[in-house]
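Of the protein chains in this complex, all but one are displayed in their positions.
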Amino acid sequence: MTDRVRIPLHRDPKARAIAIQLIALSLVVYGAYSLFQTTVGNLVARGIQTGTSFFDEVAPFNIGFSPLLDFKLGESTYIEVFFIGIQNTILVSILGIVAATVLGFIVGVVRLSPNWLASKVALCYIEIFRNVPLLLQIMFWNFAIFLPSLPAPKNSIEIGSFYLNARGLHMPTPIIDNSSGFILWALTLALLTFGLFIFARRAKVRFEETGRRLPVFSINFFAFVFCGFIFYKICGSPLAFDIPELGRFNFKGGGQLPLPLFSLWFALTVYTAAFIAENVRAGIQSVSHGQTEASHALGMSRRDTVRLVVIPQALRVIIPPTISQFLNLTKNSSLAVAVGFEEIVAVWAGISLNQTGQALIIIAMTIAVYECLSLLTSAFLNWYNRRIQLSEL
Amino acid sequence: MIDDLKTFTTLPDRAPPGSEIGLIAWIRQNLFGSAGSSITTLILVFLFLMYLPPFVEWALINANWVGNERSICDANKAGACWAFIGVRMDQILFGLYFGANPDQVWRPVTIFIIFFTLLIPLMIDKTPRKDILGILLLLVFPALFYVLIYGGVFGIPVADTTQWGGFLLTFALAFIGILFALPIGILLALGRRSEMPVIRAICVTYIEFWRGTPLITILFMASVMLPLFFPAGVDFDKVVRAMIGITLFQSAYTAEAVRGGLSAIPKGQYEAAMALGLGYWKRTIFIILPQGLKISIPAIVNTFIALFKDTSLVSIIGLLDLLNMAQTASRSLEWNGYDIEGYLFAGFIFWMFCFGMSRYSQNLERKLDTDRRN
Partner (left out) sequence: MTIDIQANSIELGETIIKIDGLNKWYGQFHVLKDINLDVKRGERIVICGPSGSGKSTLIRCINRLEVHQEGSIVVDGILLTEDTKHINDVRREVGMVFQHFNLFPHLTVLENCTLALIWVRKMPKKEAEEIAMRYLERVKIPEQSQKYPGQLSGGQQQRVAIARSLCMNPRVMLFDEPTSALDPEMISEVLDVMVGLAEDGMTMLCVTHEMGFARKVANRVIFMDEGQIVEQNEPEAFFNHPQNDRTRLFLSQILQH
């Protein structure tokens, strides 16, 4: 039915869009190509051989901290260094994320406390720590506070079997002593978890049918702790602990968080928690007062109002920016290079780059690691947002 | 007229009952509102009494405020050594060149005075002709900065960029970063909202690439690899390399801030502009950007705060910014061991600016919010 009229090309939006996009694309391709050409030319002119052959060369430096992957000076290769770097980045990020989430939620909730003093203390915390550069905070804690004020290993601060000194935090690590007993214990724990899970489902069904509610969480929690302990004893206490002991100069045995890791973890936690606290505050405040009033008007208790009305709505606002904060924390862990904790930037883009001179490959690989983490995060966020949108329809 | 028509009279206002007002009532409500609240208050007061007085004594009462040598501070270890900051002030604020040439310090001082006389009226709501001030700040001020700080004209001695340092360098990096990032970011934001898939893909890739990587790797890349990317003979010194890295990084964040503002503009604005016959660019320039940028100012200020803090990372690639300058000073032979003071001073300057800016952005946000509601 439509009259197919010929439109002059320059007035046809489709043709124009295609032309603009072609031009843009060719500019980008040309830019990338000439960048590549210049780079290759420069590399040749400077006699730099770019390649991955150095991966298998032995790394001529030591890495002191690698909890899972083994590092042996004089045997381990560069590519192992790369993986150790990733491992340490992930390790400090997880430690930081857990601590910052806990601290951030506490500070955020305290910020909204009806107690004026507590609320102002939380406000001061947030405003001080998020407005000072993280790098400065890391260096401050490490060089100005912990390093000079923590004692030498001999006079470590003792908290149970934990020892804190200027070299770091030493702590006991569990080792499996009696393997058959341990397997038995693990099995009974699994069974117990399964049983409690069934119980929770039953309780929920019963609640829906009869309206009678059981304190499922407390029952399960205490049952788990109590039974877990009893089973542990029955199975013959299958775990032993490697407890750090003071040698002549330093502690032997147990696990150690070296001081740079400790400072980094501490500063990342304190810094990120200030941002998470703000997210938590904004999230809770975003739930309009009308919602709470409506819930009270229906006769719901304060606790049920918070649990069933406020928290579900607040979490939708809190979770997305908090996940971005997790990603920020992970990226910020790269500042470890300032205190010498051996994560990927310090050990790969720092030491390995200086040793081999392979800037192109090394920087590209470092960036690739972070891009992967960031893509994973945004994929998760997209999934989460879509799920929320679906449940809002 | 009907006889029994009643006349409306206002009852006089009465004061509320005494338990609702006054200091005592306030304390009871806000500090001892419940058992938990009372305990919290007591614990907090106890902690304040424990830790605040010793800190105040160290930082203020017992502090060594004046003096030119460390012997004064060494003699009184119970107080902070602010004398050290006083001695090294020029260096920490303006870098090595101006620290070494006290007769030239007027140059950075003048530039900061000019900067703040331009900036402060811009932040005040009622100032007329903000557009002129803005143009002066974004276009004329950078030229003035170059003339006064770099020198080389009008008989002003040259202070090479390698000699820039301290707060001056921090400021220069952040200002240049936002100055160049803003136009790039606006174009990227428009591109990301474009209906053309290729343009959108290019912009998304660019934005997400820079946002996915920590600034420190970008600075490493800028300082190690930048010379490889340019034809032989083209070379920049370290400061310019850092500026390039920061600009690329910042443009991605600015783009996201602007995009947020653009997406807050109601669809009706586009439609009304189209119905009047305005084409894409006229629509964008006269209708969309003026509104979108205004809405995104708080977000842009927030990314700028982040950038301002992040400039401290250049100390890792060896530039003497505020943080590195303070640290270097406190590790110098004469003042070795007073790093707490050095960090606290640098931290305080950073905090002052970041806190001020965040307050400003919060106020602006609140104002925009009420504007939109009316």
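Lettered A and B in written order, each chain numbered from 1.
Note that a contact is a pair of C-beta atoms (placed from the backbone, for glycine too) under 8 Å apart; a residue touches a chain by one contact, two chains touch by 3 or more.
None of the values given here were measured: they were computed from a predicted structure.
Q: Who touches the missing chain here, A:R11, A:H289 or A:R303?
A: Of the candidates A:R11, A:H289 or A:R303, A:R11 is in touch with the missing chain.
Q: Can you tell me which of B:R28, B:K282 or B:R359 touches the chain that was removed from the display?
A: Spelled out, the listed residue whose C-beta touches the missing chain is B:K282.
Q: From the listed residues B:R28, B:K294 or B:R366, report the one that touches the chain absent from this view.
A: Looking across B:R28, B:K294 or B:R366, the contact with the absent chain belongs to B:K294.
Q: Which candidate, B:N30, B:Q269 or B:S358, sits in contact with the chain we can't see?
A: B:Q269
Q: Spell out the interface residues on chain A facing the chain that's missing from view.
A: Against the missing chain, chain A presents residues 1-3, 5, 7-8, 11-14, 16.
Q: Can you list where chain B touches the absent chain?
A: These residues touch the chain not displayed: 266, 268-269, 271-279, 282, 286-287, 290-291, 294, 371, 374.
By our rule, only the chains that are shown with their structure count from here on.
Q: Distance between chain A and chain B based on Cα centroids, please, to the nearest Å.
A: The answer is 26 Å.
Q: So in the complex, the part of chain A that touches chain B is made up of which residues?
A: Residues of chain A touching chain B: 17, 20-22, 24-25, 28, 35, 38-39, 41-43, 45, 113-118, 121, 127-128, 130-137, 139-140, 143-145, 331-332, 334-335, 337-338, 345, 349, 353, 359-360, 363, 366-367, 370-371, 373-375, 378.
Q: Taking the complex as given, what residues does chain B use to touch chain A?
A: 30-31, 33-34, 37, 40-41, 44-45, 195-199, 202, 208-209, 211-214, 216-217, 220-221, 224-225, 227-232, 305, 309-310, 312-313, 315-316, 323, 327, 339-340, 343-344, 346-347, 350-351, 354-355, 358
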